[in-house]
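Note that one protein chain is taken out, while the other chains of the complex remain in position.
Chain naming follows the written order as A and B, and within any one chain the residues start at number 1.
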Amino acid sequence: MSDVRKPILELKDLSITRGGVVELERLSCVLDRGETLIVLGDDRSGKDALLRLLGGFAQRADEIAGTIKLGAGDEQPAARKMRSPIRTVYLPGIEQAPFNPHVTVASQLARVVARRHESPRESGREELRIALERLTGAPPFETLEQKPSALSAVMLSWGLLAAALAQSPDLLIADHAFAGLTPIEIKAIVAALQAEQKRAGFALLYAARGLQTAANIRGRVIVLRQGRVIEEGDFDKLASGQAHAYTRTLFRALARPGEALPARTTRGEPLLQVHGLDFRAPGDRGPKARDGLSFELRRGASLALVGEEGSGRRRLIRALLGLQPFVSGRVVLDQVDLSILSPAMTARLRRRIAFITGADDALDPRMTLWDTVDEPLRAHLGLSRDLVAGHRETALKRVGLASHDGRAAVATLSRFDKRRLQVARAIVSAPFLAVIDEPLRGLDAFAQTIMKELLDDLRKQEGPAFLIVTADVGVAQALAEDAMFFKAGRVVERGPLREILKNPKDEETRHLIEAALGQSCYKTP
Amino acid sequence: MVMTVTGQPLQSALATVLRAAGWIGLALIAVAVSLSDFLANVPADTVNAGPLLGPPSEVFRFGTDVLGRDMLSETLHALSATVRAALPATAVTLVTGALFGFVAARLPRPLALSLRGLIGTLSAVPGLLLAILIIGLTSRGWASVAAGLAAAPMAFVQAFERAGTQTRAAHSEYARAAGISAVTLLRRDLIYEFTQTILSSAARALAAVTIILSTVSFLGFAAEPPHRDLGLMIAASKGYFLDAWWTAAFPALALTLLILFARLAAGLDEGERA
Partner (left out) sequence: MLHFALREAGRLALGLLGALLMAAALAALGNRHVTDGVLPFLKAWGAVLGGLFQLDLGHSAISGGGVWDELATHLPLTLELVGEGLVLALLVGIPVGFLFGAGPARRAAAPLAQALSAAPIFVGALVLAYITFHVLHWPVAVGTEVKTSLKLVPHTMPELREALLPVLTIGLAGAAAAQLGLRRATVETMHEPWRVQLRRMGLTAWDVERAYVLPAVLAGLFKCLGEVVLALLSAAAVTEWVFGYAGAADLFVKSVALRDWHIAAAVLFVFAGLTMTAHFIGTCLARSIADPGAPTPW
């Protein structure tokens, strides 16, 4: 690369307005060949408008002003259709659901690559295979010869990345490309991306809501808020705390080593006692914990179940709550052995269990905001209308949704609002146990900070025990005192989280911690 | 990144206008039906009111039929008879079809599946034949109920499938995991699907039962002279309409408009089953 220092993209005073709303205001920036720029902001920050323009899919409704210079081309007015001497490639994230469910992933991606090179499908497949082989840690090509539904999020992401790189981009636009992956997965995929970037010298523009991917990529960051750049600079500088107030709030969401909660001084009554539980499904011949799993969760305590996707945490939770049969063992919830209860009685016991999850379909999209909060009160307690309204009011105020239209359907709410609504629903059901499953997934950094505070507040005020399912040690250390680390259906390490973080014994634990809290925590022995 | 499909608002505006047109049309028909005795020149089945098979004229705007009956009056009376029979049929379809479908989907699984299988089998038989069968097993007096029941399996299957999608959805599972009972979940279905769509479901059912009822009458299984409905009127004109078009055209037009308005009022989305 002889022209390494030449800019590949120069924006001057770029503004994008849509339907009278200013989405992006007077943005100027330069991106060099081989350089990386992270655009950080929430959903209304204007980064989507920027991506639309650069990706070449701006819409008729977009009114665009300002100038743009692409590669060695001339400066030209920014517009929906522009002459481009450089090759821009768009890399969507798995959250955008980019695959047709009926056709194999390999076939779809090969078609994309072939179209770009105007070559036959067969050579598209070959290009894709080669690109995939170059990526360290990527699955073999044959894995992609399956329908999207048969592949995990990370497999699909590897495929998408390989297809993007096979198009030999000058500028790669990654649209929240790795959102929703676990820290370990992000770490691996970013490392592979950066190795390729070094080799091929393309520029990378990464749009991000949260900090997980950004923390792995590092490099230059611009923070967008309501269409304006409010801060620009190196990731480490912005993380250092000498930044704009908004940026500081954003970076509070970043997990740092050594912030684990201190062990609890009070020991409550036991809420959940598990004796010799083999939580595999009956008939499952997977690996078995030697004597089954035994542990105890006391009232008000908080236990994190940390592990990669598919490591058995959710299966354990389902077994604990009597939602799924298990091979052997005994589960005592609130002094009652679940195995002797009728389904109706178990259901009655579960009324005081709240769920807060990162799955956006956890709430009924048809219900109104108010009905969602009212339902546990009405269904379980049969409270009067006034009392219900009072409790609802308080709960919504606490999560910051009181000013929303109570008759709006859940489907119309933003992801963050849905997440907060789950907390409000949990508040009114006065739970003795809250099952919290990847609570920060898919949120922007600002929302992550708020969400952590809301969960903390829930625990302080209603005092439920927390069972936290996460692949992110950062989430665990923000919310839990104790942890169990899972691998392939087995618990590999357990104890007070603070101790484990200081001195992890298992290799898997170490990987999980390093991926979430940064590379420099421990020296590999 | 959310793409708004361009032209979406325009389309929904058109849909709203069509829907409103449907309801206005139905309201006009309702007025015509309630005033049919007043609007009609002569009582139903008055023979020799004018010349035999007279074409439309100043006096007999819709012409006269082979017995000299005034077609305008007859069409109004028949429309009234059709609507009066269709309304209870619509109620039957709503209750035994849509409502029962939602309830059945939340019953314990084996029971729900058996019901689905049973009614699915019924829905494999054309509604028309089902209606004829029920009338044959009972009597003509049951024509309304028969048409309602014949249209019900389709409505049941649709409601059951819709509720089924909800039962399998993640939110239902989370609700059950937090101890929410099946009754409460059924309440959600009823509030958010059944009651909020009851008007359009009713209009849809009205269209379906009107088709069945008039066809059954056309085949001679429902209405009986002198209480003729539109289907029977058209059947009566079978022998003459090639030469005297007005004997069939006006009742057919009234019937088609009634069904069309009901369908528009139902606000059928594109491609939705009629």
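Throughout what follows, a residue touches a chain if its C-beta (ideal position, glycine included) is under 8 Å from a C-beta of that chain, and two chains touch if they have at least 3 such contacts.
Because the structure is a prediction, the values reported are computed rather than measured.
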Have a look at A:Ser28, A:Gln146, A:Ser240 or A:Ser294 and name the one touching the chain we're not showing.
A:Gln146
Options A:Ile64, A:Val112, A:Leu277 or A:Leu440, residue touching the unrepresented chain:
A:Val112
Among A:Gly20, A:Pro101, A:Pro262 or A:Gly382, which residue is in contact with the omitted chain in the full complex?
A:Pro101
Interface with the unshown chain - residue positions in subunit A:
55, 57, 89-92, 96-103, 108, 111-112, 115-116, 146-150, 152-153, 163-164, 167, 309-310
In the whole complex, what residues of subunit B lie against the chain that is missing from view?
3, 5, 7, 10-11, 14-15, 18, 117-118, 120-122, 124-129, 132-133, 135-137, 207, 211, 214-215, 218-221, 231, 234, 238-239, 241-242, 245, 248, 252, 255-257, 259-260, 263-264, 268-274
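Keep this in mind: only the chains that are shown with their structure count from here on.
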Touching residues of subunit A toward subunit B in the complex: what are they?
48, 51-52, 59-61, 96, 175, 321, 323, 347-355, 357, 359, 361-367, 371, 375-376, 379-380, 429
Note which residues of subunit B are touching subunit A in the complex, please.
1, 3-4, 6, 166, 169-172, 174-181, 184, 188, 191-193
